[in-house]
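One protein chain is absent from this view; the other protein chains keep their places.
Up next is chain A:
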């Protein structure tokens, strides 16, 4: 992995947010407040770490400081935000009576609930870089908590929509959570760690469908009328957010070696230019394909979180409670479905390289979408539930598989691409809710089937993702001398002057490591690294 030599660039924060902290761990610089002795800096960590003190193993049952603690704080914060954002969904049958909402009002509020995060996810990258992952997460949790509590004041469709919009901002914790795990865990296991963090966080969308009706029921038993009880029920996600915010600030740590503010004093040199990072992310056509793809895997999942409970309540005449249980099963499947998708992608990569990853992604997402079509057409409860479960597994696994491809699209702009892809998920959800679930043009059942069809169509662009060094779904890798090398692809993100300054060395190192994406051929290939200023071979 990364060497300890002079001039080697610590890549723990490389490109995650697009503003790299170079030399942030060089102990020889100036009067550092860190009492770490270079001869055994890893002794104080509970888990084995690499040269940047990122954990090399993933122990989900441990809460050891700082790595596993960061993982748990990160995913639970994300989970809490999912609960808050979709807390209204299972209670819509009560809310629509209280506020005299029409189907259009409900649909628009659903769109609003996922739209805020499009912007907040993009901004979160910069926030994490400036203030650290702890404050990024805590800002999200504590500043959106007032929005959750303000459901007490909502009196009509307009205020309902505004509150749901503001609560939705907290979904930016997706980015801060992934950022936090990326600085705490080494590259080889980051796929699994991020898949677990992402999947377990997404489960919040399922848990809320169970939690909110239950809380509502208990409050009604305590004597409140339904129209007051649902408002009070929102206090639970609100209080959870406050608790998590405080826990993150007190128990969490930004980086393996300490908090950002204390570490920043020990010699920080040029950060990567945001404009450059932004340009390379935007210029790469694959970013936009990922944007669309995630819009129809995660986007569909977010939409379902908003509509599925009401769908089962209205169409199959279930009670609020039972509809919540059914809807919850959709979100709960995330517990294993998303990590499974990431794992399947990794296995496919081992055998067939990047082409395997792309095929896995296409298959999972298309199959999931086809089951969505079936869900809309199912007219009996057992078939609807079966279709929904298969649909959930396919779509959520596709989310995991997509983030098996995303880290390879760019090295310099990795963080920004994660943020853009994440925003794409919310954008896709907004579009599908607006098109299919916000007017009386389609019944909810028709809307589900049409959404499935649209998802199948919008998954086809996977075929156009082509890496010259690895190929694509239907094309083999380039035979060209230069273009068939990983170094050419990742080096292409740096200008000649930047290369002459050696700023691209992290990308070159990444390129070497990414040879595993050639599949079985990687074992056979014996390509020497080009002599372009790379540090001494490991």
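Quick notes on this one:
The criterion applied here is as follows: a residue touches a chain if its C-beta (ideal position, glycine included) is under 8 Å from a C-beta of that chain, and two chains touch if they have at least 3 such contacts; residues count from 1.
Everything below uses one rule, namely that contacts and distances are computed from a predicted model.
Missing chain, UniProt name from the options "TrmE-type G domain-containing protein", "ATP synthase F(1) complex subunit delta, mitochondrial", "Dynein axonemal intermediate chain 2" or "High-affinity nitrate transporter": "High-affinity nitrate transporter". Of the listed residues A:249, A:282, A:325 or A:453, the one in contact with the hidden chain in the full complex is A:249.
Of the candidate positions A:386, A:434 or A:453, contact with the unshown chain belongs to A:386. The omitted chain makes contact with just one of the residues A:77, A:113 or A:241: A:241. By the touch definition given at the top, chain A reaches the unshown chain through residues 33, 93, 96-98, 100, 102-104, 135, 138-139, 142-143, 145-146, 149-150, 152-153, 155, 225-228, 230-232, 235, 238-239, 241-242, 245-246, 249, 259, 261-262, 265, 310, 314, 317, 380-382, 386, 439-440, 443-444.
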